[in-house]
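All protein chains of the complex are present and in place, except for one that has been dropped.
Take a look at chain A:
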Amino acid sequence: MNHGAPTQEFLGLTFNLSNVLMITVASAIVFIIATVGSRKLAMKPTGMQNFMEWVMDFVKNMINSSMDWKTGGRFQLLGMTLIMYLFVSNMLGLPFAISYDHELWWKSPTADPVVTLTLAVLVLSLSHFYGIQMKGFKGYLKAYKNPMSLIEEFSNTLTLGLRLYGNIFAGEVLLGLLAGTLAFSGPLGFIGAIIPTLVWQGYSIFVGAIQSFIFVTLTMVYLSHKVSSDH
C-alpha cells in the first residue's frame, strides 16, 4: 500500500490523476448501465428496465421515509444518480488495484476524502439552496435561532463525507494488506491470504452497498430538514 499518488499541477490546482481517471470510469459505468437499462422502454418492463425501475422505487421509498412525495419528488433524480454513482464507485476498488510506477491508479474514487467531501458539500449546499428556495430567506433563517445548529451544519458535512471515505478506504487498505502484502510474503502467506481476502471482499461489497444507501438516506434527511416546514 505504500503507493504515491499521480498528482499533476494544472491552472494552479492540484489534480490527482488517479481520482480523475476513476471518477470518469465510475461515471461512464453508471451512464452505460442507466442508458442500457432504459434503452428499450416499454409499458410491460423486461430485463434491465425492471432493474432500473426497482432502483427507482428503492430511491422513492428512501425519499418517502424522510419527507412527503410532493416536496421530495424533485430529489429523485439526485438520489438515483448518487446511489448508482456511489455504489459503482465503492465496487470499483474491490476486484483489483492497479499501480504503475509506484503510483496507485485503480482504486475506488470514494476512497479519497476529497471526493467524498466534495459530494457531501454538494449535498449540503443543495439543501441550503432548496431551503431558501422553498421556505424563503426568512423561513430559512428561522432554523438558526439556536446557534448550535451552525455547528451541526459543519459536522453534518464532515461526517457525511468522512463516513463514506473511512469505510471504503479502510476496506481497501485491508484488502491491500491481505492481497498485496500477506500474499507476497511467501507460499504459506499466499495460502493463508486466500480465505480472509474472499471474506473481506464479500464484506466490502456489503459495506459498499450499505454506505451508498446510508449516504443517500442521510442526503434525503438533511434535505428534508431544510425543506420541510414541520422541522
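To be clear about the criterion, a contact is a pair of C-beta atoms (placed from the backbone, for glycine too) under 8 Å apart; a residue touches a chain by one contact, two chains touch by 3 or more; residues count from 1.
Methods note: contacts and distances are computed from a predicted model.
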Hidden chain of the complex, named as in its UniProt record, picked from "Oligopeptide transporter permease", "ATP synthase subunit b", "Binding-protein-dependent transport systems inner membrane component" or "CRTAC1 family protein": "ATP synthase subunit b"
Among A:15, A:129 or A:190, residue touching the chain not depicted: A:15
Option from A:91, A:115, A:168 or A:220 whose C-beta touches the chain left out: A:115
Residue among A:35, A:65, A:133 or A:155 touching the omitted chain: A:35
For chain A, residues in touch with the removed chain: 1-5, 7-8, 10-11, 13-16, 19-20, 23-24, 27, 30-31, 34-35, 37-38, 41-43, 49, 52-53, 56, 76-78, 80-81, 85, 104, 109, 112-115, 117-119, 122, 173, 177, 181
